[in-house]
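Following: one structure in structure tokens, then a few remarks.
Other chains of the complex are left out, but the ones given are in their true place.
Chains here go by letter, A and B, matching the order in which they are written, and residues are numbered from 1 within each.
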Amino acid sequence: HPAMAQSQVTVYGILDSGLVYTNNSNAAGDSVVKVPGLTGSVPSRLGFRGAEDLGGGLQAVFVLESGVNVDTGTMGQGNRLFGRQAYVGLKSAYGTLTLGRQINMTFLAAVKSDVMGPNLFSMSSIDLYIPNARSDNAIGYLGAFNDFTVGATYSLGRDASAAGGPAATGCAGEVAGDAKACRQVTGLLGYDNKAWGVTASYDILYGNTGAAAGLTTSGSSDKRVTLNGYTMLGATKIGLGLMDRKKVAATRANDLESDMYYVGASHPLSPALTLDGQVARHDVKGSANDSTLTVVRLTYNLSKRTAVYSSLGHMRNGGLAAIALDAGGTVGAGLNQSGVSAGVRHAF
Amino acid sequence: HPAMAQSQVTVYGILDSGLVYTNNSNAAGDSVVKVPGLTGSVPSRLGFRGAEDLGGGLQAVFVLESGVNVDTGTMGQGNRLFGRQAYVGLKSAYGTLTLGRQINMTFLAAVKSDVMGPNLFSMSSIDLYIPNARSDNAIGYLGAFNDFTVGATYSLGRDASAAGGPAATGCAGEVAGDAKACRQVTGLLGYDNKAWGVTASYDILYGNTGAAAGLTTSGSSDKRVTLNGYTMLGATKIGLGLMDRKKVAATRANDLESDMYYVGASHPLSPALTLDGQVARHDVKGSANDSTLTVVRLTYNLSKRTAVYSSLGHMRNGGLAAIALDAGGTVGAGLNQSGVSAGVRHAF
């Protein structure tokens, strides 16, 4: 019976698209106008999810979620059909155990404190791993106990796609005789009450032959530790955090040690209108290639599911830093970049 | 609540498949039998769409539509997940504004006058751009005012897929410092009443390094202007039109100037049975490589959603013209081609 079958799956999604202008988009200082691909105010997606009550407080749960590049109709995450999430699991009062491709703890740790989220102009532009913090071949756990949250993922092969880009770094792992190759461990510990919260995370991923970013041996690794917090001042949220990163690549030239700090606020001007702002600072150790992002965003909610928004942003690139203001964008090395974006977001 | 969430998305589609026989399918004059890939009587698809009432006559709208090659289970449009349409927008009494990958005005202009539509044998075989008239990275507008329709698209990068074929011509655009590269503008103006209608369209697209069909500079362009009309004689529709095309490629050898004329009729033999016929003439300027298509189709509607059909077609290729009768097919250069197809179409 179709009607009954339907009730076991929810089809959901978000479509978010718009326009973006940035200056200094190449070495000659030329500007560009685009329909952004990776994200607008949030990345676009289409998903299928469900939950079945198994009795005794136990549930079966699943999610299949496609990343959609609305500008071209293509799949995101290295041509994966369900690149955002693909998992099945069991949920109880003791937490949720999941198996498959899943969002890991580095992304979850910042969700409540990073008021801009994966906005086109955001700290994700500084480290594109943040909105792409997912692990293939992973066992995941997430539990909430009173005001505490604890979570972890363990991946046997963190990224099987070699299509290129931050979500397709070519490390399939699951190699006989090498217990490190392409493994990844992430962990999270958080505390939240109505007034404030704090979340810490740990993330280490290993390389192997063919992996991107110089992680071409199973001994090479990339480690991120974050601390994130927020507090409510009335209806206004103040959120801040830091991420400490240390990459030990196969050759020393590809090593990297950096800190990123961010502080922001989300302030409701009216029931329909929200003003968000954030500053993020990227400090590359032993280098002048540091960058500072400043962004403000105004969102007008047409309904609970639909909004229009506009962002103004600036990236200051010191030394020869070449971090683009917009996620997936380009900037001339050592050039500052300003930009403006506007778009519409619809959830269903 | 799943049931509520479901009501925000409509899953819809059309599956259309069958068999096709054509003679003279290679230079040796051999025939071939196939399950067609690109289309039967219409191209197959699976889509997700929705609309939300925002009050005051305003709506949020979205479409995500996959092109499906039923013969092999693959995606169409250059391996795009949602290659037919992927957009989000706002709709009001003043028209609909959309952002994303969308059908452009060259396709829409002929919809009411071209009685065969994207049939396997149709004028689409002469110019495969017609059923693939879509633009990536586009802003679209379509409005209807009394009996008038006006529409336009503006694309900042018309075709980001380089997979090959008419829907994947490798022109991603959005290049800093080049305001022409891979841009595309299309426009439409139409008038319709119950007895007749006429629609004109304009379409110019630009190239860039790596683009297909010799459009390898941003100065090179391909322009199509169409005029289409129809009239009702009782229940019988007579539709006709012309398309004027001028391609200025990077090198003169790839230039092309051509006209296409078509005239057809759609006649209901009974409530369930429809007979369609069309003749289309392709005139390549300064060349004997002209072609003439003749096609008749009989459709038997088993219900409003399901039909079986058969088409008989002939392509006359003058000079060394090598335009296949069937969309995506092959023919020996300068050979005429006859064919027959039959299939079943189901909409859901």
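The definition used in the following text is that contacts are C-beta pairs under 8 Å (C-beta built on N, C-alpha and C of every residue); 3 or more make two chains touch, one makes a residue touch a chain.
Being a predicted model, the structure only gives us computed values, none of them experimental.
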Next on the checklist: Taking the 2 displayed chains as a starting point, can you state how many identical chains form the whole complex?
Outcome noted: 3
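Basically, only the chains that are shown with their structure count from here on.
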Checklist entry - Taking each chain's centre as the mean of its CA atoms, how far is subunit A from subunit B in angstrom? => result 38
Next on the checklist: Help me check something: in the complex, which residues belonging to subunit B touch subunit A?
Outcome noted: 2-3, 5-6, 8-9, 11, 48, 50, 52, 54-55, 58, 60, 62, 64, 77, 79-90, 99-101, 136-139, 156-157, 160-161, 174-177
Checklist outcome for this item: Interface with subunit B, subunit A side, in the complex: residues 6-13, 15-19, 25-26, 28, 30-35, 44, 46, 50, 66, 68-75, 79, 81, 302-303, 305-306, 330, 343-346, 348
